[in-house]
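Note that one protein chain of the assembly has been removed; the remaining protein chains are unaltered in position.
The first chain written gets the first letter, and so on, giving A and B; residue counts start at 1 in each chain.
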Amino acid sequence: MVLAVLTVAGTVAAMGLRNAVHCVLALTLGFAGIAMFYLQLGAQFVGFTQILVYVGAVAILAVFAIMMTHNDKPMAPPASSSPWILGGVAAAAVFAVLAWAIVSSTPSTSCQPPQPGATVQQIGDALMHRFVLPLEIMGLLLTAALIGAVVIAMDRREEMK
Amino acid sequence: MSSLQSYLLLSSLLFSIGLAGALTRRNAILVLIGIELMLNAANLNFIAFWRYGPNPEALTGIMFTIFSISIAAAEAAVGLSIILAAYRHCRTTNLDEMNSLKG
Partner (left out) sequence: MTHMALLMSQLDQIFVLTSHWLLSYLPAALQPLCSAILSVAAIIIAFATLFALTTWLERKGLGRMQNRYGPNRVGPCGLFQPIADGVKSLTKEDIVPITADHAVHYMAPVLLVAASFLGYAVLPIGRNMVLVDLNAGVLFFFAVGSLMELAVFMAGWSSRSKYSLLGAMRAIAQMISYEVPLVLASIVVLMQAGSLSTVAIVNMQASYSGIWPHWFLFTPWGFAGFVLFMIAATAEANRSPFDLPEGESEIIAGYYTEYSGFKFALFFLGEYIGMFATSGMAITLFLGGWSAPFSFLTWVPSYLWFFAKLLTLIAIFIWIRGTLPRLRMDQLMNLAWQFMLPMTLLNLLTAGVWHFIPAGLTRWFVCSTMVVVPFILLSRGLRHRKKFQVRTYRYSQ
């Protein structure tokens, strides 16, 4: 419960703060909270991967991008664009619909099912036997993303000289 | 309310917070991190269903989440590089001011 409050507070702060770097740091707190939830649900591998990828890479990438676009000074008010009330209302409506759907549904299994085993051995087996095609496609996708990101963000001024 | 429902409620709350951020912020990078938050909320959903739902094949939820994390990271990288390139062109990351295709 405390963890849920912390995570939600982190994400609300991430969406509401003025300073972009503070937003990313609060978001990192939210990511760490979600990773703790994964560990609580028994998915060890996914929890540690979440910390490694999101906190260790995506957050740092976002921070680098903020630095390079000179956004590290606090933004002038308003921190959000003019139709911000519409966006907030839309998000609140989405949450209302989802919450109603969740609360009014009857769960199919009323008792707690036993903890499914997810050792790293089993994950590796599944990745190599049943999910080998998504794994290879993922490798291809990551390579394409790597090359694409480098090409797009490359400084073209050297070519124009 | 069973624990599955409480986890689903939490993930839908996080999703709507991310959606609110992505719709209202005017800095392009903060919109992107709102999208990342939405992806994270969906991952939490998957793991909650993997733990509490009926699961004939025990690892589908985890596999989906692992692939989703990798794809989200790749998308964040490419999105941020596009923002950098757009910044070099328009000299601003304010989405309200990036409203002309000519240039």
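Observations
One rule holds for everything that comes next: a residue touches a chain if its C-beta (ideal position, glycine included) is under 8 Å from a C-beta of that chain, and two chains touch if they have at least 3 such contacts.
Model, not experiment: these values are computed from the prediction.
Note that the absent chain touches A when the full complex is taken as a whole.
Listed here are the chain A residues that touch the chain not shown: 21-22, 25, 28, 44-45, 48-49, 51-52, 55-57, 59-60, 63-64, 67, 72, 119-121.
Methods note: only the chains that are shown with their structure count from here on.
One inter-chain figure worth recording: chain A and chain B are separated by 5 Å, centre to centre, where each centre is the mean of the chain's CA atoms. Chain B contributes residues 1-5, 7-10, 12-21, 23-27, 29-30, 32-34, 36-37, 40, 43-44, 47-48, 50-55, 58-59, 61-63, 65-67, 69-78, 80-85, 87, 93, 95-96 to its touches with chain A in the complex. The touching residues of chain A, when paired with chain B in their complex, are 4, 7-8, 11-12, 14-15, 20, 23-24, 27, 30-31, 34, 37-38, 41-43, 45-46, 49-50, 53-54, 57-58, 61-62, 64-66, 68-69, 71, 75, 79-84, 86-88, 90-92, 94-95, 98-99, 102-103, 105, 107-110, 112-113, 115-118, 122-123, 126-127, 131, 134, 138, 141-142, 145-146, 148-150, 152-153.
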